[in-house]
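Every protein chain but one is kept in place in this view of the complex.
Entry: chain A
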């Protein structure tokens, strides 16, 4: 048997191994712990060797899962031992057993620091590793400068520097201030010139952490990363020991491509080209080979390359190549590749324009939903969930429902929730939605949370057309022999409200409905009985003329429950009994439930909440956030931060238990309508109060509203009149709706992009997708109704400036619930102008009239096309356009200070192509572009900017073109961009709700432009 250097340790381990059962093991461990404790008590007699041995035993016992609550001091003290062997044990066991907040760690900071700054390489490595694994804030503050020094030191050997890099990463995570961005970004750039692949591997991890927080400071690292990738993929100068089955360090390749995914884009065309060459080679050159390790390693690289290609928004051709590859992967038998194919295809969904290609694989994906491996099934479910839209919702949801009956326990709840969300989001018609949810409850009632059935009730209540249908369906389910309790709840509720709509159908007389429901009562729980009682009261109310037999029967039930042990049931029974004796007055009190206020689906919220945030934001999530601007799909989710209060106040009725006589109870009810702040209530509680609270007794709103407004303001000291609007139908109000997100911010983002959200409020989302071709443009407006009720009186009016010819196709007057309408808008650019077109948009939701005026992103730069002009063409052109009005020059002051590369980026983003090196003066910048309009046709424009390195707030700009108006407008346009730079907002959700757009200087005369100026 192999023996370790420590005999006592080996004996102990082999004793443990020979234990027949857990009990024997525990006895042996307890004996050993007692022994160690004794030996540590009189430490004087311990040799360093013994100490070392006992510490290893402690670690072994700890690994087995036993608590070791002593001896930590002995472990830590080994760190200050002079000999390497003891020091090493001290460092390793400390990082395994102690956490960063342990008090003992504070005692050794000095000792650790001495090892780090000392001359002994091996000590340095040990100390750096320990700090890298468990160092806390205090370590960060006292050690960061020393660690940085080691990392960049030229005299330090790679074995120390690679550890310093990861140690610094830990310290940075503990306290980001230890890395001073200004100085460090250059250092990082230099570090990436490193030849040693071990150091590079560690430095790359550090870079990923840095750029994930702030990529903007590390643009300089981007070309270096591309070069490293080139070196690896071409196998240039890679030591044999870093080759893994013929592949140059796959781990470093993967890490490098991961770092690149944190940069939003790559501006420099040359770097972009080099990178795409590498990526293309990886995509095309990865074959399936027999050796499993080689295969895995090459596919690890391939999958990372796919992720990077997706991130970089490659050309369509390359994207389809990626989808084709993934399509191949999801069909292979090898389970790992299939799993990853499904996973990456789900990520691919974030890329616009490939959804249609992915949909072709739907059948294949559904096959994976039935795979014996749960990991694969989960991926398939996620993918189906992600790719679902209006066109395939029926197929996918029905597939999920079918699968639900055979799915294993572990997945049912997720499956039910996802099916419910998809049915809600993409229902082609609402009756289908009702069908799906009822089937869901029928097939998997145990996994259907209350939120799901609350939601279907909300839909039914808010849509009059749906009510008879839902009632019929509910009635049908009641005939089934075995019924889930949730089904009893939902059918009882729906039939209580709407069974009178079925009066003439067979089996639907009040008496029959009552008896079929009452059959269920003996088997259901208290909460369901409460609903049944309410339903009985409602049935009684709807039975006109009264049926004495039914009435007696129901009264008897109320009587029986008056003495129920549950207070809620008791109260309902007493109140309903007394109320139902009041005859006609009952009609008012038990009137149909009012419509629910619109709100975010609790289901979707729930699905979002389950996504746990990790400390480091992943590149994928980051991308998803960036994508939020560009997605034109109708998103129902709420993008506001959680800490802002919801605009909807929930009405609820104070169920006052003291009110035990009905007369008093009634006045109480009318008098104490109170509003529950949804923030203070848990989501389910607020839903409950919504559904169950008002169900018990509904006071006539017209009588209640005026009184209680005063009461509320008196009680709560709040006199916000809009607070009182939630419950009662009120007179029209206009523009009380707050937009979601910053309108100006959205417009500015769309000036640079061709698709994204133009406007959003709680009811509607307006998305835009545009295509530009020379002086023609085609915008499509996506009008998405986010609600369960229709939007009516929809009007869209275009106020075009005089230089644009715009034609909007017909906009329907009504947008059905949850539907999205597309309205194409044709644009022709007649001549150069900076004026902006305005969309005057209005709609009515319930009694609320909303009118917004939105600037449309058909702006000057959309009619530009970058063109690269070589020096030998540029200068003759530049000289031939001599002086005003074709060439205009202006000194611009008050410019937002930008470095030259930043300014070049800005120019490029507006399609003004910067040609580096054309101007001999490095402080100048030269750009060229082509402008398209009907009057000018394609016209070349040349721009030169001379900056002053000593004062970045001023510059001299010269613009030249063959058309005086174009020269002037373009010059003014660029000036506007330089003076007010559209900074991309870091988090769209954090944008203030109130819109404060900058006012562009317009000297225009047409109404559209004036309006745009006012916006």
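Details
The criterion applied here is as follows: contacts are C-beta pairs under 8 Å (C-beta built on N, C-alpha and C of every residue); 3 or more make two chains touch, one makes a residue touch a chain; residues count from 1.
Following the convention adopted for this analysis, contacts and distances are computed from a predicted model.
Chain not shown in the complex: UniProt lists it as "AP complex subunit sigma", one of "Cell cycle control protein", "Peroxin-7", "AP complex subunit sigma" or "Phospholipid/glycerol acyltransferase domain-containing protein".
Looking at A:51, A:72, A:378 or A:473, the residue that reaches the missing chain in the full complex is A:378.
Of the candidate positions A:34, A:145, A:246 or A:335, contact with the hidden chain is made by A:335. Within the complete assembly, residues 1-5, 10, 13-14, 17, 56, 59-60, 62-67, 84-85, 88-89, 92, 96, 99-100, 122, 125, 129, 132-134, 159, 162-163, 166-167, 169-170, 173, 197-198, 201-202, 205, 239, 241-242, 244, 249-252, 254-255, 258, 293, 296-297, 299-300, 303-304, 335-336, 338-340, 372-373, 375-376, 378, 612, 614-616, 618-621 of chain A touch the chain that is not shown.
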